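Complex shown without one protein chain; remaining protein chains in place.
By written order: A and B. Residues from 1 in each chain.
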Amino acid sequence: MAESVVGAVADGSALEVNRISKTFLVGKREVPALQDVSFRMRRGVVTGLVGPDAAGKTTLMRLAAGLLVADSGSIGVLGLDAATQSLQVQGTIGYMPQRFGLYEDLSVQENLDLYADLQGVSEAVRPARYAELMQMAGLAPFTRRLAGRLSGGMKQKLGLACALVRQPSLLLLDEPTVGVDPLSRRELWDIVYRLVREQGTSVLLSTAYLDEAERCDDVVLLHEGRLLAQGTPAELRETMHGRSYEISAADIDKRALQLRVAHTPGVLDALILGNSVRAVMQDETPPAVEGVRCAAVPPRFEDYFITLLRQKTGGMPDVTAMAAGSRQPDSDKAVIEVQELKRRFGDFYAVNGISFSVQQGEVFGLLGANGAGKSTTFRMLCGLLPPSSGTLRVAGADLRHAAAAARERIGYMSQKFSLYGNLSVAENLNFFGSIYGLSGRRGAQRIEWALNEFELRDIADFTSGDLSLGYKQRLALACSLMHEPEILFLDEPTSGVDPLARREFWARINALAAQGVTVMVTTHFMEEAEYCDRIAIMAAGEILTLGTPSSIKQQARSPQLPQPTMEDAFVELIRAHEQRAAA
Amino acid sequence: MLARIFALVLKEFRALLKDKRSRMVLIGPPLIQLMVFGYAATFDLKNVPFAVYNEDRGHTARELFAAFDGSPAFTKVAQITREGEIAPLIDSKQVLMVVHAGPNFSADLLAGRSAALQVIVDGRNSNTAMIVVNDVREIVSRYNIQWTHDHGGSPPPAHVETRAWFNPNLESRWFFLPGIVGILTLLVTMLVTALSVAREREQGTFDQLLVTPLRPVEILIGKTLPGFIIGMGEATVIVLAAVFWFKVPLVGGLITLYTGIFLFLLSGVGVGLMISSFAATQQQGLLGAFMFMVPGIILSGFATPIRNMPQLVQDITLLDPLRYFLVVLRGVFLEGTPFHLLLNQFWPMAAIGVVSLGIAGWLFRNRMY
Partner (left out) sequence: MSSRMRLRGLVRKEFLQIVRDPSSIAIAFLMPLFLLLLFGYGVSLDSKHLPLGIVVEQPSADTADFTAAFRHSTYFIPHDYATTRAAEQAMMAGRINAILVLRQDFAQRLRDNDGAPIQLIVNGVDANTARIVSGYVQGSWGIWLQHYAQQRGQEFQVPVDMQQRVWFNSELRSRNYLVPGLVAVIMTLIGALLTALVMAREWERGTMEALLVTPLSMREVIVGKLLPYFILGMGGLALSVAMALYLFEVPLRGSLWVLFAASALFLVAALGMGLLISTVARSQFVAGQLAIIATFLPAFILSGFIFDIGSMPPVVQFVTHLIAARYYVAILQTVFLAGNDWSVIVPNALALVAMAVVFLGLTWKKSRKRLE
């Protein structure tokens, strides 16, 4: 069965994109999603479709799947025209949309049956195919479980299995790893590689994770609807040779160091990595920063990508002047204290006895897979959900019972970037300002500040529901900062947001922390954990470990992995936990 | 506090009215429905098709039939000559009634005997049938009086003189239009409130509100006022249309009328918000809105009197704010009922409003999901 597909993929391209343009009507504005994009995709390899938010990745995927029709140009899919022969195209490809397209109220087996029926898989081959897919996805023990009850990683693998139920010759995966923990991401990549290797499947995969781009055979780079570059990751990366440096200094705090490096002329990008800062330069001259150690390091694909985009958008944003008045950090004062906190839903413990405390001015990260209990913990801290047992104090009070004024001291940004979608940007700012009691000149001042600081002025009148994810995130952060809170709760603030926006976001968080704002954040981007002063890694409602990023990486060090990344450490911890749980 | 509530109300208005589609949904349909329902809702019959089966040769029967045709309620569409033609005409709904005078009609009448006039009515809609029979009886009794008078017979020893208060011509449109004011006001408040909290919960903005210093009572006021203001505005438009377009008399005082509208909106918005804050999803909110609105309208006494219901159902209607509002509307429009006679209608609406708003406010923070 596998061989026949390999035979069909003899030569020619899997995807031929020919001068495609596509414009959407958003409100009364015409928004170009793709402009004159052309490329070819080789058969039998993994091609990464990489680009920031609103680059046109999803539009391209949908065009290839025959779900949209281009304004001009054509797309050939395995020799078929995607626009005119869409039913045939849909009969030969596999497609996994964002959010995986699963019916959450159907079981794993029922989802598979549905897609097998829809794809016309004959009854005779099903048992063997199901067994193969379930074994591959590691879902064999869970076939009777409802899809809605699966963890994010399992959902993603089930979505993939459903897309593969009829063995497509071309597989389209639209941001398959958004919102999924590192362990599941690794497993997905294993499956994708195996497909390519054993069955010769061609895979087009869109992603905003640049480390994933590096795993592709080919990369197509999109930005604002235009094709920027195409090539193998190694080719593209090598253009950056000699421009990456690792900078460290013993006596300077990592955030201060990053700030200083970022402001050095010629620096295009500065990123905290452990206790040092990684810098990318305009050319091959090392950064002129005094009193630090500076070592050349090999380039990464990310360097190439960021450099290319910086050239497009022009330099790093200046995010240093955050708030008018600054507070002095007082690192001995605990502002968040949690003791033996538990939360039960039915007979299931979402949070099972966790304890920690956060000092003023600290950036504290909660890491974990979906369903580890991060959001539940957050909701309890913010007073949205009463705990089943245990105690918690935020700024000296339990927000659930405290006077309303106590809530003035916190800011909260949820993972949905909860904004009023049909209000404009300015109206959202105005609204959140007013309910925090900012009125008259003070209110106007803060709105001015937010519009400037977050570069929202040009889009102040746009309906916020129509904004790209990156802008929504900015606006959501601006709204939660209108009243200058002392404590900021950020629930997966960067989920689905592209690397540039993430960098900006963290630059702002750093600046806030420097002024004494306490920041509590959840994330499943492991490299973001590096920005935190301390992190706690959660699984199944418990804290597995708690400490500084470097100490946690230290724990994972082994002869096989002398220099573990945060992701390695995380994966190691979760694996060990699962083994313990299984035993 | 005031500034915060103002911001909430402003936000709520923008969220409701900014989008052209939802603006259309809120403003267009209630006004269109007012016009359509205003004309549709009446028990007064017009142009009811009937057939004449006249076996009599004399002119007296023809005179009587002419009286039928002259009435605006009836239109003659067929003249038949055989008994067998009656059933097909009525069965196929071509006519609602057949009037039959036998061969001896004129002879009997002239001889001073009672002449039989047979009226065969389609009873599939028994209410229409009853009204038809009533209308026919009126025509016949007018004819009888005239006949007795013309032929020198003695009048009956006693006769009934009927006077109708408040609605001398017994126009049933006068009865239904105030009811439509109530129904459409309820519809608008449901549209504004029933999905509003559920939608914010689904989109996560409700959490965002709960972590701000806003107190539940402030959120409650912020959510209540838009329903109130929009409801008040639309109620006013509908009342104006009823008075100036449909010419329903408005006899009573405006203060009494607006007290009623105010309290009804309070209860309607309260129940809508209670449903909305109880629902975890918009689908549940929609279901809840229907489960309240449908019985609320059918059992309100809008079309069928509450008096005719069994006691148990009558007790259930005590929870229906529209029931009280309809009494207020009809009283103020047609009877000019003074304020103090409506107190018994006012306080239950106020109570329903206060209780449901209280529950809604409590649910804001305590609804688990």
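As a working rule, contacts are C-beta pairs under 8 Å (C-beta built on N, C-alpha and C of every residue); 3 or more make two chains touch, one makes a residue touch a chain.
Keep in mind the model is a prediction, meaning the values are calculated, not measured.
Peer 1: From the listed residues B:143, B:258, B:278 or B:339, report the one that touches the chain absent from this view.
Peer 2: B:143
Peer 1: For the chain that's not shown, point to the residue among B:66, B:130 or B:354 touching it.
Peer 2: Going through B:66, B:130 or B:354 one by one, B:130 is the residue touching the chain not shown.
Peer 1: Would you mind spotting which of B:17, B:78, B:117 or B:250 touches the chain that isn't drawn?
Peer 2: Final answer for the missing-chain contact: B:117.
Peer 1: For chain A, which residues reach the chain that was dropped from this view?
Peer 2: These residues of chain A touch the chain that is not shown: 24, 62, 65-69, 86-88, 90-91, 93, 95-106, 110, 113-120, 146, 162.
Peer 1: Can you list where chain B touches the absent chain?
Peer 2: Touch with the absent chain occurs at residues 21-22, 25, 29, 33, 36-37, 39-49, 64, 88, 90-93, 96, 109, 112-131, 133-134, 136-137, 140-141, 143-144, 147-148, 153-168, 170-172, 174-175, 183, 187, 190-191, 194-195, 199, 282-287, 289-291, 293-295, 297-299, 303-305, 307-310, 312-313, 316-317, 327, 330-331, 334-335, 337, 341.
In this text, only the chains that are shown with their structure count from here on.
Peer 1: Give, as an integer number of Å, the spacing between the C-alpha centres of chain B and chain A.
Peer 2: Chain A and chain B have C-alpha centres separated by 56 Å.
Peer 1: Over in the complex, which chain A residues touch chain B? Could you list them?
Peer 2: The touching residues are 379, 382-385, 399-400, 404-408, 410, 412, 414, 416, 418-423, 427, 430-437, 439, 463, 479, 489.
Peer 1: What does chain B use to touch chain A in their complex?
Peer 2: 3-4, 6-8, 10-11, 14-15, 18-19, 203-205, 207-215, 365, 368
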